[in-house]
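Here it is, the structure, as structure tokens.
Missing here is one protein chain; the remaining ones are kept as they sit in the complex.
Take a look at subunit A:
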Amino acid sequence: MSDHVIGAQPGNAQLEVSGISVTFDGFRAINNLSFAIGPAELRAVIGPNGAGKTTFMDIVTGKTRPDEGRVLWGETHQNLLKMNEAQIARAGIGRKFQKPTVFEDQSVTDNLMMALKANRSPFSVLVWKAGAKDRARVEEIAAQVGLADQLPRKAGELSHGQKQWLEIGMLLAQEPRLLLVDEPAAGMTLAEREQTTALLVDLAKTRAVVVVEHDMEFVRRLNCKVTVLHEGSVLAEGTLDHVTADQRVIEVYLGR
């Protein structure tokens, strides 16, 4: 079986990162990294601590600027390096953080309403009113992530797992075309992990999903192409079986 069949072909990639490097105080966190993902693809990114997984996500979402390289987005090859975090988010890139970050002082409904895809400018937000459609959408998403009966509750009162789900729900409400998910399985029970896997696989049917994960069992269940990062660049890429058979991968990551 060829590994390249499931990967994105150059030219029709949703996100194309080429030759990026970034240095923090002399430490090269990302070293000539290239990465591409198709418009409807699930991809797992694994790698030991300090491999540059989070920095990679920071660059794609605009939090960190690379010293060199290109990051192109969508059919029109928009240059993401010229955009700020909010513009990138509006372009359709959603990010799920490792630690659940929801607005704890606000209700589940408010959290979801805020994330709902709509005009983001201050003036239109000021006069925005939730229509019947918006409320139905919020209820639908809440049901999808199992929070249907928690809508009026403050997000801060939810359990850790529920907060993870709320954040995933907020991502769904944003309707992104690329989802960056940082360790979604952290702090989840086995049943919740299975639910998460199913949701991510389902989402990847209509959009690009990048999952950063430590947990090998979880990655295996995702059953997708895997990119292994090491010292800021791609060490290996292919199916999980392919990369786990790679001698270099075993040395730096799996062999310990």
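Here is the rule we use: contacts are C-beta pairs under 8 Å (C-beta built on N, C-alpha and C of every residue); 3 or more make two chains touch, one makes a residue touch a chain; residues count from 1.
Basically, contacts and distances are computed from a predicted model.
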Chain not present in the shown complex, as UniProt names it (candidates "Transmembrane sugar transport protein", "PCMD domain-containing protein", "Cytochrome c oxidase subunit 1" or "Branched-chain amino acid ABC transporter permease") = "Branched-chain amino acid ABC transporter permease"
Looking at A:Val125, A:Ala143 or A:Ala198, which residue reaches the missing chain?
-> A:Val125
Among A:Val145, A:Met170, A:Ala208 or A:Val243, which one is in touch with the chain left out?
-> A:Met170
Which one touches the absent chain: A:Leu15, A:Met113 or A:Val209?
-> A:Met113
Since one chain isn't shown, list which residues of subunit A touch it in the complete complex.
-> 61, 63, 84-87, 89-90, 94-95, 97, 101, 103-106, 110, 113-115, 120-122, 125-126, 128-130, 135, 154, 156-157, 170, 174
